[in-house]
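Questions regarding the structure given below will be posed in turn.
As you look at this complex, bear in mind that one protein chain is not there, while each of the others sits in place.
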Amino acid sequence: MTTPRYKRFLLAVLAWAIALIIFFPILWMALTGFKTEAAAIADPSFVFSPTLESYVAVHARADYLKFALNSVVVAFGSTLLALLIAIPSAYSMAFLPTPRTKGTLLWMLSTKMLPPVGVLMPIYLLFRDTGLLDTLTGLIIVYTLMNLPIVVWMLYTFFKDLPRDILEAGRMDGASTLQEVRHLLLPLTLPGIASTGLLAVILSWNESFWSLNLTSSDAAPLTAYIASFSSPEGLFWAKLSAASTMAIAPILVFGWLTQKQMVRGLTFGAVK
Amino acid sequence: MPGSCPGSPLPTIAVNLMNKTRAYGRTVGGLRSLSLQAPAVTLLLLWMLVPLGMTLWFSFQRYNLLMPGMTGFAGLENYEYLLTDPALWSAMGVTLLLVGWVLFITVVGGTLLAVLFQQDFLGRGVARVLAISPFFVMPTVSALVWKNMMMHPANGVLAWLANLFGLPAVDWFSSLPLTSIVIIVAWQWLPFALLILLTAIQSLDDDQVEAARMDGAGPIAVFFFITLPHLKRAISVVIMIEMIFLLTIFAEIFVTTSGGPGLATTNLAYLIYIQALLDFDVGTASAGGVIAIILANIVAIFLVRLVAKNLES
Partner (left out) sequence: MRLHHTLPVVGAMTFASLSASAETITVATVNNNDMVIMQSLTDAFEKAHPDITLDWVVLEENVLRQRMTTDIATNGGQFDVMTIGTYEVPIWAERDWLVPLNDLPEEYQVDDLLTSVRDGLSQDGTLHALPFYGESSMMYYRKDLFEQAGIEVPKQPTWEEVRDWAGQLHRPGEETYGICLRGKPGWGENMALVSTMVNTFGGRWFDMEWNPQLDSKAWQEAVSFYVDLLNEYGPPGASSNGFNENLALFSRGNCAMWVDATSAAGKLYGADESQVADKLGFASAPIAETPKGSHWLWSWALAIPASSDSKAAAKEFITWATSQEYVELVGEQKGWTSVPPGTRESTYANENYQQAAPFADFVLEAMKSADPTDSTLEPSPYTGVQFVGIPEFQSIGTQVGQMVAAALTGERTVEQALQAAQRSTERTVQRAGYLD
């Protein structure tokens, strides 16, 4: 393509400007975390002498590592479990469709549209009676089920796009279903499975309703950590920013590192 | 049996059964399909049916956490109470407006940005990463950042900018409450749309575009006649996934406006929250939950099917 130089330059400027505007709130939050409380509410400025006092104050109040570790365990645990359950299900929907498959799929997705607060009490009572309140196991179960519809649906789209003849060939060679899944399906759709998993990790990490209402201390993840810093008394902008930055940093870096993988996976299935 | 390992998610018996029956051809599909789908479907059924059953049960009961003595069958009282609440209809309106506007902004914005970020320019990789970052931020944090650091009428960056140009600062959450929520939510979901649409646009055949150019098509014609049709499926995916999440938006409203001023930003999820966690009226909240499920299914039938058709091609 032969776009004139100045046009390409303008495009680059435009694209960069938009990217920076979109990213600005995150950048601003990260910067504010390094300001003093007084500087944090003064007129916006990029020039300030950075201080770690907010991080020190935040650290003195809550054990970040405990919360972060809970987030990691819950996000990855639930994602793994959801994939384990969803792969066979998506497989059968894609390769052995029945007249009810479409309906089942839509029904699964529609379960996601119920506001969680509507079923809080039933779940709370169930968890109380099964001893799952404030346990990582309980949270993993909830997140697995929460993400299952999306995970099944995404895997379904990936599997469905796989050329049939490859699987047929495998079957001719006498491969069992399990061999078929393990040696043909999984390697071929690994990028798709990976990006589905990444999405599930992000969704679990950021979920804030169940995590706040079903945990108290032992299993509390980073969303609860944030809830102990939001709207407290006095000047709190810098401390809130420091805490928020710490809460999103792991998943942000994780997202940055895996975004290429995510895009590569997505090109296989649903959005090709 | 070859290939079955102990850690397998499939029950051995089921796999065995499948192997034996494979020879019978088409009818086997149903059986295999059933046993493979079983774990996910059963779990989801439990996840849906147990709480759903309890919700249904509670919705016909007089059950308020703060009134331990007041229990018993309530008949349709809870539904009647909720359906005669003027707030319900306003909440449905707010829900639809919120979903509609955010979908509109993210799909249109996402498509345009995808085209832009597909161009070759210096530092494209980094710019892309920056632009998709908001998707990784927890909703509570993004709401807090927008409320305290961007839209705050005194210390916010937007107020400061307005001041710079000699304009009066906008008091976002009181004068434009729903708009503010839409901005915050769209900021979170625009990157998602961008990510998906960018992926899709990358698979667009360059030759096709080139050929169109040869035939004298301008960039706008190329966009409307080649790019956009190519993106149809991806757009459907964006709409479907976003809709699922947007219908139950809660954290952003809870953190910023608490549903107000008045009822200006009370959506259905928030209305149910008021019943469940301010009134602690489990009966009415459950009735609200049931109404929400019915609505979700109506939406599922109409919109998702419409979208699903696109996904088939």
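We call the chains A and B, going by the order they appear; numbering starts again at 1 in every chain.
Going forward, a contact is a pair of C-beta atoms (placed from the backbone, for glycine too) under 8 Å apart; a residue touches a chain by one contact, two chains touch by 3 or more.
Keep in mind that this is a model prediction, so the values were computed, not measured.
K.L.:
Touching the hidden chain in the complete assembly: which of B:L112, B:A212, B:A264 or B:L295 does that?
P.N.:
Of all options in B:L112, B:A212, B:A264 or B:L295, contact with the hidden chain holds for B:A264.
K.L.:
List every residue of chain B that touches the chain not included in the displayed model.
P.N.:
Counting only chain B, the missing chain is touched by 64-68, 70, 81, 85-87, 147, 152-154, 159, 169, 171, 173-175, 254, 257-264, 274-275, 277-280.
K.L.:
Take the complete complex as the reference. Which residues in chain A touch the chain that isn't displayed?
P.N.:
Chain A touches the missing chain through residues 37-38, 41, 60-62, 120-121, 124-125, 128-129, 131, 133-134, 212-213, 216-218, 220, 224, 227-236.
One rule holds in what follows: only the chains that are shown with their structure count from here on.
K.L.:
Name, in rising order, each residue of chain B that touches chain A in their complex.
P.N.:
The touching residues are 1-5, 8-10, 15, 18-19, 28-30, 32-41, 43-44, 47-48, 50-52, 54-55, 58, 65, 113, 116-117, 119-124, 127-142, 144-146, 148-150, 155, 157, 160, 187, 190-191, 195-200, 202-203, 210, 213, 233-234, 237, 240-241, 243-245, 247-248, 250-251, 255, 268-269, 272-273, 276-277, 282, 285-286, 288-290, 292-293, 295-297, 299-300, 304-305, 308, 311.
K.L.:
Across the complex, what residues on chain A touch chain B?
P.N.:
Listed in rising order, the residues are 1, 8, 11-12, 14-16, 18-20, 22-26, 28-29, 32, 41, 43-44, 84-89, 91-93, 96-98, 101-102, 104, 106-123, 125-126, 144-145, 148-150, 152, 157, 175-179, 182, 202, 205-206, 208-209, 222-223, 226-227, 230, 237, 240-241, 244, 247-248, 251-252, 254-256, 259, 262-263, 266-267, 270-272.
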